[in-house]
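Left out: one protein chain. Kept in place: all the others.
Labels run A, B and C following the written order; every chain starts at residue 1.
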Amino acid sequence: MKKIINRPETVVDEMCKGIVLAHPELVLSEKYKIIKRKRLNKDKVSLISGGGSGHEPAHAGYVGTGMLDAAVCGDVFASPSTIQIYNAILETRSNRGTLLIIKNYSGDCMNFDAASEMAEDEDIVVEKVYVNDDVAVKDSLYTIGRRGVAGTVFVHKIAGAAAEKGMDLSQVKAVAEKTIANVRSIGFAFTSCTVPAKGTPIFTLEEDEMEFGVGIHGEPGIVREKIVPADELAEKMVERIVKDIPYQQGDEVALLINGLGASPVQELYLLNNSVSNAIAKRGIKIYKTFVGNYMTSIDMAGASVTLLRLDQELKELLDEPSDTPAIKIW
Amino acid sequence: MKKIINRPETVVDEMCKGIVLAHPELVLSEKYKIIKRKRLNKDKVSLISGGGSGHEPAHAGYVGTGMLDAAVCGDVFASPSTIQIYNAILETRSNRGTLLIIKNYSGDCMNFDAASEMAEDEDIVVEKVYVNDDVAVKDSLYTIGRRGVAGTVFVHKIAGAAAEKGMDLSQVKAVAEKTIANVRSIGFAFTSCTVPAKGTPIFTLEEDEMEFGVGIHGEPGIVREKIVPADELAEKMVERIVKDIPYQQGDEVALLINGLGASPVQELYLLNNSVSNAIAKRGIKIYKTFVGNYMTSIDMAGASVTLLRLDQELKELLDEPSDTPAIKIW
Amino acid sequence: MEKLYASDIVKIIDLMAEVIIENEVYFCELDSAAGDGDFGMSLAKGFKILRSEWAGLSKEDTGLFLKDCGMIITENCGGASGPIWGSAFRSAGKYAEGKTEITLEEMSGLLQSAVDGIQKRGGAKLGDKTLLDALIPATESLKISAKEGEDILDAMKKSAREAVEGAEKTKLIVASKGRASYLGERSINMPDAGATAIGIIFTYIVNQFKR
Partner (left out) sequence: MEKLYASDIVKIIDLMAEVIIENEVYFCELDSAAGDGDFGMSLAKGFKILRSEWAGLSKEDTGLFLKDCGMIITENCGGASGPIWGSAFRSAGKYAEGKTEITLEEMSGLLQSAVDGIQKRGGAKLGDKTLLDALIPATESLKISAKEGEDILDAMKKSAREAVEGAEKTKLIVASKGRASYLGERSINMPDAGATAIGIIFTYIVNQFKR
């Protein structure tokens, strides 16, 4: 394992410090690893997200005007504890209630749910949404359901804009749920990631293999197969996504080409070219594109593609200003 | 070689298309691989940079309000040709002259120099600055001198702000040169990068080795040595930099923690923590910090540290708004 | 042996912490096959802190002791393991409130409460390829032993064997809870990490336990 670290045990702590050093408009509660805005606004709905670390810039990179109020950082790939989340709710308590944006994993759900129960005991109004955008996972009654991946970033952006505009908790929750209903992602990996504490890759791929349908925690994908050229890969991914929710000619989408950590910007832009062509071919219009490392899987080589189907309201909220480390729009 | 590409020969073309698709405020001249602002301002000094591809988001990611007017994209790690650069000068011709921001490599210098000679034949006033911030390289009369690396980003930012404010060509050149005089960088690599056309890494390191003092083209560094913890690495790098130009207690700097392509954001923020501590220890104040992939070496794992010593003028120009794909300040 | 005293329970939890910490890396490996490889770390983290706060725990009332353990685990275990193991301990602690000794029947009731706590929090059931697939058979075995009036140590040994067997059987299940569920059919032939851990922990306890 080659990593720029001191010791595996201190990775998350030191990283959190590095984040607030680079972004002095954010502040770190060291004990509970909560990264929050320095200036909180009591008169808007508070937005909290978080989860295991290793997805940087998620989620601390989305804390700031127009997006989140706090991100709770768990250990690498491990949900933050109930107590951490509970404290984040307390520390960002507002007069308009709190919305928790949760990626749909059993650990995250259990901890966020338990924390919200604790907060409700303190008379804090807490609502929750569960992001489950990964079309690689079959959504069935018998499983925990789809997992949340890069589409979460759009939920942060849109719910954040709604909250910043002064919408009520129920309205903010409603646009977050509308976003979740319309966002779909799929990813692939060329290499496994390496969790610092473990020190070795979670899985191994041959020189000509990829994992298709991979998650963001080194969970193996749906199928291991031969690497294909970018255009073909783009076709496969776009096809999976548009098969999942009905698209009409002329529908508009926001597109996110997300690097999983070790794939260079060069390849992400190249993939954007392939994916944009695959989308255009289907008569779908791209309203706005994001290319970069938005929701990573530590040092995994690979990428994911996210499409958010837009209506007028979502477009407007997407265009609202945001000033966070990882998304700046004005 | 595992890369998200179609064929090595088309990597740069497709990437350039992917960039302008994601950033519709930019436009691509396909024949000469020039990425420029859609709306050019004839009444400001034109700024052009460029070089080999493989450093994404550099340089196209710095085209936009407050920074460059055009970036010329060579093949991977190969300077753009004289003719490409000459055409970039023509396409962004303004009433206030043109400044070329050149990284100090023999290929780049020769091509940019020859292009400026051609442009001068057309009565375009062209000035040039050569960025040479890499302290890993001994600057001596007998060599081509130091090479330009991540510090170039600061030159783009500051010269760009000066041009946007309406300064004259000579003034813009002067602040660019002041920036060059005060900016120093040093990098290290945990892995080599792989040039698509070659398909195999340029060099190979053992599992416990790094190249210290590496450039951004897979040129081996000054010494191959054992990997050390992040704090120690930060000490080594900061020490090299501050030894190079005299620092006084209380001096202020802009800090850039730059990923070389495959090192995850997590590690870059962690390194920022270590480097910030090493800087603070020396009584130097950090005025502003940038952490991310700014000047990469394709898919190299590793990072560089850049310090720009600031005076009042540089601080003000650094804080000026910029709206480019890779740097947004307002 | 007829009963377990409060000090025996303390001893058992101590052994549990010991085996969990010793197996940190191995439990991570188990989770790598079908999960995300952090199970050992998440679990060990809480139990290490439990040990460092060991001296300050009230050890007379078994219920209070288990509840305190549960709080520490909830606060410090990462991932799914925090709420799962935390609610197991807290639920068992509630069952044992005020008790200073535990019969075999009570022992089975205590484990049943742990199972209930886990199910309340995580919604899994037998056959979902979670640690419940080891814990439920182990609990059932204790109940039968209690009915037949067996010796408590013998019963624990049987129960541990049931846990190991239950874990072994998870190989045949397609996971439906936790991260392994994303693998679908591909999770077959890989045992569940949590269930395997329960088998290992129970076996270690019955082998090492001495009053």
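By our rule, a contact is a pair of C-beta atoms (placed from the backbone, for glycine too) under 8 Å apart; a residue touches a chain by one contact, two chains touch by 3 or more.
Keep in mind that what you see is a predicted model, and the values were worked out from it rather than measured.
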Residue, one of B:Y62, B:F77 or B:Y294, that touches the chain absent here: B:F77
Residue in contact with the excluded chain [from B:I35, B:I202, B:V238 or B:M295]: B:I202
Residues belonging to subunit B that touch the chain removed from view: 52, 74-83, 105-107, 110-111, 114, 136-138, 142-144, 147, 195, 197-198, 202-203, 215, 217-220, 222
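Keep in mind that, in the parts below, only the chains that are shown with their structure count from here on.
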Centre-of-Cα separation between subunit C and subunit B, whole angstrom: 55
Separation of subunit A from subunit C, taking each centre as the mean of its C-alpha atoms, in whole Å: 32
